[in-house]
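One protein chain omitted, others in place.
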Amino acid sequence: MVDEKKLQDAVKKTVSRDDVKYVVGYEKGTYGFQVTPSFAYDPKDADKFIFSPLCVYNLAVFPMLEEKPPLRKDQEPDTRKIGVVVKGCDARAIVQILQEKGLNREDVVIIGIPCTGVVDPKKLQAQFPENGKNMDIKTGKDNFIITIDEKTHTIAQDKLLDEKCKHCEYPTPILYDILIGDEIKATKKEDYKEIEDLEKKSMKEKWEYWEKQFERCIRCYACRNACPLCYCKECMVDQLSPQWVRRSVNLSENTAWNLLRAFHLAGRCIGCGQCERSCPMDIPLMQLNKKIEKEIKELFDYIAGIDPEEKPLLAMFKPDDPEEFIL
Amino acid sequence: MKDNPYQPWLATIEEIREEVGGARPIKTFKIKFNDKNLQNNFSYIPGQCAMVSLLGEGECFFAISSSPTKKGFIEVSVMKLGKVTSALHECEPGDTIGVRGPYGNHFDVEGWKGKNLVFIGGGIGQAPLRSLINYVVDNRKNYGKLDIIYGARTSKDISYKQEFTELEKRKDVDVHLSIDVTEDGWDKYVGFVPNNLLELKPSPKNTIAITCGPPIMIKFVIQNLEKLGFSEDQIYTTLEMRMKCGIGKCGRCNIGNLYVCKDGPVFSHKQLKNIYGER
Partner (left out) sequence: MEKYTLPKADLPKFIKEMIGKNRVYAPVENDNVTLFKEINTPSNINLDFINSKIPPKSLLFQQTETLFKFIPGTKGKIDPPDLDDKKTVIFGIRPCDAKSFAILDHAFTGDFNDPYFINHRKNTTLVGMSCTKPGINCFCTSFNDSPAQSKYLDILLTDIGDKYYVEVTNEKGKQLAKDLKKHMQPAKESDTEKKKEIEKKAIKQITRNQKTEGITEKLDKIFENPFWKEVANKCVSCGTCTYLCPTCHCFDIQDESTLTKGARVRVWDTCMNPEYTLHASKFNPRPARTNRVRNRIYHKYNYYPKNFDIIACVGCGRCIDLCPVNIDIIDVVTKAGEVKL
């Protein structure tokens, strides 16, 4: 378990620094099992910071959402750092952004949390559909211990664990300034079982499957906006001339959008699952991301977001790169 | 067709005049509706706007820059900036476009009868003022003293040059042109529009000031008008926002609870002071 007191102290210390603008972490949400991003501008704000298996959100998106309004003549740019509380997977997002120079190392203070796995809110909601009250959840040995109205429920980890956690190879943040608690050794391995099952489908079946998914996309772009790696100044889907994807919401344009999104994350997606969790229409976006991740691993032996010094996959070339895919 | 406010009438571009060249060129399009009846019955008041479209490219909201006193056509002046305006700049006389309107409120040409008018314009902001100026000049006896203050970055950026020259010749209109930086052969004012206004010191007595231009210019013009003693209900401006429907439905042009397309684009400074909202 993560010592919340330690976390809060670390946040207080960080936010007290003159060169830190704020620290983003987690606090209890407004209802049920909700946990919500929390912003500490002041040491006392850190008192509401928590860490529990409900802290599934990847907060690495917030430094990327910072607006940079045009400066007046006499204004200096605000170069203060942003503190971010990260789990192992979230830290990979920051590493990847650093690789791409979307952020500089000195822009962020990374408060790392070794993580044993978080729950999938959708699975939890399915277990307690009528619960609107705040609940408490702790990680047990092989289970999660959930307390609602002083009543305790024990549910096997497997039933609630977020998919990304089932195969997590990086439970401890790769990069951090402060680590809360002890390092956790990786014991799991990515097996791409779900992807292999999808690969077995025929072309026709694949199209049928994905058409059913993309059909209900409402193009709210929650997948894009919640993703720490989708930080282009102007997304190609918003461009008007040329217009790559039409605004009409129909199967053809939705398919274009969903595939383009996945491809633009090729070699960049670190598998946090934020896109899929944010999707209000429950489109299994991670299957697309994972498929591309698998291909890249097989083709180039490359894993995104594990070495800030490495060059991004699509920005490098090796003479022995396979090129069977070039027609 | 009247039942469907989204459906434009087809119209033909009669003439295209290049007002300004350079990186942000401005052209004025003289437009005639294809339906003769409609052309004869299309009535508008200075300050009102129209949605102009090129089929396949999209629609844009423009101030009608011609005066209703000149019958048989309407004109819009367009700066080349985005997708639709760029496509319009490629058009040639004889081309078909779509027009719907007129939209929005208008200058109080009736209520201002008997008053002195000061027009303060900058850049493309002159377009709605041009409609009003021509209207007032064509009904000259109804209005008091007329001052036209207009500025552009350089002499090349002055739009409606020909018309300014005509106006300058008139004894019953005072035209005060300016450019931002010194230029060979320019013997008029050099400096920003708000400063020119301050030096010209128009009297606020029985006077209405109407301004349109870049947001930053409007801001300082209003400040300086107040310095000169103009009260908030003597100052009018006409605003611009990104627009799609032109009829107060699509949402994006709101300032507080008002829609610029429907409740504007003409606002008194008094009104603007009392509504909050981004602009």
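Each chain carries a letter (A and B) given by its place in the written order, and its residues are counted from 1.
The rule is simple: contacts are C-beta pairs under 8 Å (C-beta built on N, C-alpha and C of every residue); 3 or more make two chains touch, one makes a residue touch a chain.
Predicted model only: the values in this text are computed from it and were never measured.
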Return the single residue from B:Glu14, B:Asp35, B:Asp95 or B:Glu232 that touches the missing chain. B:Asp95
Out of B:Lys115, B:Lys145, B:Lys161 or B:Arg279, the sole contact with the unshown chain comes from B:Arg279
Just the residue numbers, please: which parts of subunit B touch the chain that's not shown? 1, 3-8, 10, 53-59, 81-82, 85, 91-92, 95-98, 215, 240-242, 244-245, 247-252, 254, 256-257, 262, 276-279
For subunit A, the residues touching the chain missing from this view: 29-32, 34-37, 39, 57, 61-62, 65, 67, 69, 130-132, 212, 216, 218-222, 224-226, 238, 246-250, 274, 277-278, 280-282
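Here is the rule we go by: only the chains that are shown with their structure count from here on.
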Using mean CA coordinates as chain centres, what's the gap between subunit A and subunit B in Å? 49
Touching residues of subunit A toward subunit B in the complex: what are they? 240-241
For subunit B, which residues are in contact with subunit A within the complex? 82-83, 86
